[in-house]
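Questions regarding the structure given below will be posed in turn.
The complex is shown incomplete by one protein chain, all other protein chains being positioned as in the whole.
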Amino acid sequence: MTSKAPVKHSVAPPPATTHYQGEAEHGHDHDDSHVLMHHFDHMEQQRESISLGMWTFLWTEIMMFSGLFFCYALFRWKFYDAYLLGSQQLDITLGTINTFVLLASSMTMALAVHAAQVKNRKALMGYMVGTLIFGGAFLGVKAVEWTADYHEGMVPTFEFMGPRGNWNPALWRTTHHARTDRKPEEATRLAQIKPDSTVTYDFKHKKEVSVQQVKMYFMLYFCMTGLHAIHMIAGVAILLVMLLMAAGGWFTNGNDQPVELFGLYWHFVDIVWVFLFPLLYLIAGFSMFGGAH
Amino acid sequence: MVSTPAEGFTPTPRPAAAPGDVSVPEVVPADSEEPKNYLNVSYGVKSWLFTLDHKRIAMLYLLTVSLMFVVGGVAAGMVRLNLLQPNGFLISAATYNKAFSAHGIVMVFFFIIPAIPAILGNFFIPMMLGAKDLAFPKINLLSWYLYIIGAVMVLGALACGGVQTGWTFYAPLSSQYTNGPIVVVALGVFIAGFSSILTGLNFIVTTHKMRAPGLTWFRLPLFVWGMYATSLLQILGTPVVAITILLLAVEIIFNAGVFDASTGGDPVLFQHLFWFYSHPAVYIMILPGMAVISEVVTCFSRKPIFGYRFIAFSSMAIAILSFLVWGHHMFTTDQSPLSSIVFSVISFLVAIPSAIKVFNWTATLYKGSIRLTTPMLYSLGFIGLFTIGGLTGLYLSAIAVDIHLQDTYFVVAHFHYVMVGSTVMAYMAGLHYWWPKMVGRMYPEGWGQTAAVLLFIGFTLTFMPQFIAGYAGMPRRYHVYDPQYHVMNVLSTAGATIMALAYLLPFFYLTWSLKYGPKAGPNPWRATGLEWQTPSPPPTLNFERTPVVTIGPYAYSAENDEIEDARYDMERAQADYAAAQAKVAGDREHRAMEEGGASAVSQTIIEEAKRDL
Amino acid sequence: MTEVARHETTPGSLAGDRIEDTHETGHHIVPISVYVKVITALMVLLVITLGAAAVDFGKMGLPWLNIVIAMTIAIVKAVLIILYFMHVRYSSKLIWVFSGAAFFWVMLLFVMTLVDYFSRAPSLAY
Partner (left out) sequence: MQSSISLIPEAASTQAGPIDSLFWVLTLVTVFFTALICVAIAYFVVRYRRGAKVDRSNPPLEHAVLELFWTGIPLLICLFIFGWSTVIYYKNRTIPTDAMEIYVVGKQWMWKLQHPEGRWEMNTLTVPVGRPVKLTMTSEDVIHSFFIPEFRVKMDVFPGRFTELWFNATKPGKYHLFCAEFCGTYHSGMVGSVVVLEPAEYEKWLQTGNVNKSMAAKGEQLYREHGCSGCHGANSSVRAPYLEGLYNAQRPIQIPQAGVPLDQVQSKVIKADIRYIHDSIVLPQQEVAAGFKPIMPSFKGRLSEEEIVQIIEYIKTLRTSNGTNNGLSNGGIIGYPNSGANTPGTSNRTGNIGADGVRARTHINPAPTTTLSSPNKMSSSPTTSAPVRAIPPKPAPVSVR
């Protein structure tokens, strides 16, 4: 058990040189956090304050995402068909893989916390690396997905890219599938697809949705997954730093709280995805695959 | 209220600073050569910009927030001046729109929301809790920097172009039909939002975890209760408006169509999300004001507050109810009648806690020993104006009447009564009340009282006519208006000039007092809060030892005052006595010198005399 | 091994057993076995989610069923993670409140706003 700095448990204020430490929320900058900071009276108070702070921070995170979730809910309710069509453009396999990966990373993170608590440095580092790998994998898959989305013309237009931009329904998967059983009239219609027109997605029953509404789905899709990904990236970055610190035995000397706090953050990000996955990918499932059935 | 065991200083009672009294020479302990406090502990720009001391951060806020107030005020000056004539003689329509938009945005997001929490709360919550600092000093500093970044972005955007959106940024106007650096402003507000979130976070944790031993929830000063409720609102509301504003930016950049009716999007959705924050935000503005009033009113009626628990709980009631009424800003949209009615009834309910507070403050005066110092004047002004402002809120929450009043000057008058007449008054009250503690010097009482009265007059003259113009149907955000409203607007502008003056005075005399104000002892008001149990200005860690609290706040009593007075007179006598002795001693010494060679006797006498001092 | 751990985490300090089970997230050490159980549960739930989604209840005239199932499962997952991975189960009352409260406010946002949309003329919904 390599513990570099022995834990201080002095109740007396440390020398003035002691740094303040207040950013446990942000998961980084954990120097001396196992030392009693001079504005706290004792370690217990410090620990509790910091973890309470973390939870409060998670409040704000939850409220922030909830705004997006509400927009999603509202328009899903209004434009179910558009959402259906939109979700069919996504790659459920990749989505599933990512969900799996993220849950796994939560597991490793939890184990990392455990390792820190039992002061097992090697295990701690191992689990951290594991979490890093999973987290990285998630981001990697997302990157793949997004590039695919781009090539399949699902990225809504930038103003400066002109009215069309990359946005091109004619490229969408479903429409591809649809081509298989296409009748002349739809052929013409499909050829005419413009960013502001409507697109047929169920040729059997002549169901059309406004491309604009599908676009709204994609906007929300990119906003939600984007915001989530930003959190992931931040998490991975922080975790890297913490890994180095862990190597130095920072968290296996009784100062396991930073790991635990980061765990809270990581699990929260995981939870967000747990909701995003079924909402964005699994609308009424695979039934519509291949356009007609 | 506090027994601080083995405390270095038992507070030397000071005469409450009535105009006459303050100038009384301090009774300085003999052994004091300029004690170290948070101001003189270190010098230099760096020591301020990188400080982690909540008191210094509060002072940073004081500076910047005041600046923003002037900016917003000057914008208001433009608005009012232009409305002097019905024909918009002064500035173009676009400029006018930019002026009131800037006014609203700056005043709301950069003046009133940070004003009391980030300045007074930051400075005094830790002290009232007997803590050495806020729980997260670094985050505290971070939030100030976020505020600065946001402010710079917004001011920059306003400087180069400005926006014509009003502070409400309604889509699709803001998203599609007007240009200008809206995205920059939006992001500025977004960032400033996080500043206020972090402040709230800090307060919540501090209040939960850093109370001094014995300081139970019901021994907390009501100021802390109020700030706690405010923090809840900040934490739960602000993120929503943040994401909404972000969505607006996305809407503008990517043309997302979420708020755009022509693509099936919903403009009303924006209003829902916006007001989900912005109504609680109005209580973010008023709750701190109420918190200040609760402190000041008790102190200057020398009497424990009336109905402590009711005031405390009403704050929490407001905090929760305020999340259920936002729809009352949308009565004339095509919001469904059902939800309009639901929102209406809850709006009426949320009025009740405020009513409770008002009545309890009034009852506190009963059998008090009231002195009309500047803070007290502001506070009484608050109670009166808030009553009017709040009750006119009831007009607006009555749907039938609001249909007529929505977006008229009646609304403008309403919210200036509650924001300016109430919150800004309370802010002024708090600033004067705690000024001696913050800078260690008294402000000139006479000037203070003059400004307070002037503000009250100017305010009433400015905004009372707007109620009338409003019910007569004058729509807000009008650059030119129907001549029938001319008279009211002239009155209003006249009032505004008086107000500007009334705000200018404090700028001057408070600055003046920094250097020339008479020294204030630890407790010039002889107040009971923990913050007064330590020197002014306080030392960096606030207290030399963590105080131990044994009883509730506000242990004021007129009888005590008499004893204190007596004690004060005694001390003063002693001081004179000592001075006299010193003089005598001096003479003796002198004579001894003349006699050539100081005798051991005279030496000892001198020593004694010196020690007496 | 948890037994050992218990003592190891609390090196004769203020943060000793006294607090361990009462407040203070994280001082209670959750045995690995629990984690394993939870993660298996999560994975199973994930599979169920997919399975349920594969069926399109819309065709059976129950278009709402898909989303209901999906959300219920998601909530269960979230609760599992919060309780065990985030240790709320072993935390102080305060943390219980804090971890729950946010969802209360999210509910306010959803309910109060949807009251408007649902009580508008029906044709908005299709």
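Letters are used for the chains, namely A, B and C, taken in the order the chains are written, and counting of residues starts over at 1 for each.
Everything that follows uses one rule, which is that a contact is a pair of C-beta atoms (placed from the backbone, for glycine too) under 8 Å apart; a residue touches a chain by one contact, two chains touch by 3 or more.
Keep in mind that this is a model prediction, so the values were computed, not measured.
Looking at B:L49, B:A261 or B:A566, the residue that reaches the missing chain in the full complex is B:A261. The chain not shown here is touched by just one of B:D482, B:D569 or B:D587, and that residue is B:D482.
Set against the missing chain, the residues B:H404, B:R545, B:R567 or B:H590 yield one that touches it, B:H404. Considering the full assembly, B:I383 is the residue among B:V79, B:C299, B:I383 or B:V549 that touches the omitted chain. Touching the omitted chain from subunit B are residues 88, 93-94, 97, 164-166, 170, 172-173, 176-179, 255, 257, 260-264, 266-268, 301-310, 332-334, 337, 340-341, 344-345, 348-349, 351-352, 355-356, 358-360, 362-363, 365-372, 380, 383-384, 387-388, 391-392, 394-395, 397-401, 403-404, 406-408, 468, 471-473, 475-484, 487-488, 558.
By our rule, only the chains that are shown with their structure count from here on.
If you draw each protein chain as a dot and join the dots that touch, every dot ends up joined to every other dot. The chain pair with more C-beta contacts between its two chains, of A-C and A-B, is A-C. If you average the CA atoms of subunit A and of subunit B, the two centres end up 39 Å from each other.
Centre-to-centre separation of subunit A and subunit C, using mean CA positions: 16 Å. Shared contact sites, meaning residues of subunit C that touch two or more other chains, fall at 94, 102, 105, 109, 113, 117. Among all residues of subunit A, those that touch two or more other chains are 48, 52, 56, 59, 63, 66-67, 70, 74, 78. By the touch criterion given at the top, residues 94, 102, 105, 108-109, 112-113, 115-117, 119-120 of subunit C touch subunit B in their complex.
Those residues of subunit A that touch subunit B in the complex are listed here as 13, 20-23, 25, 29, 38-41, 45, 48-50, 52-53, 56-57, 59-61, 63-68, 70-71, 74-75, 78-79, 156-159, 210, 212-213, 215-216, 219-220, 223. Those residues of subunit B that touch subunit C in the shared complex are 208, 236, 240, 268, 272, 276, 323-324, 326-327, 334-339, 342-343.
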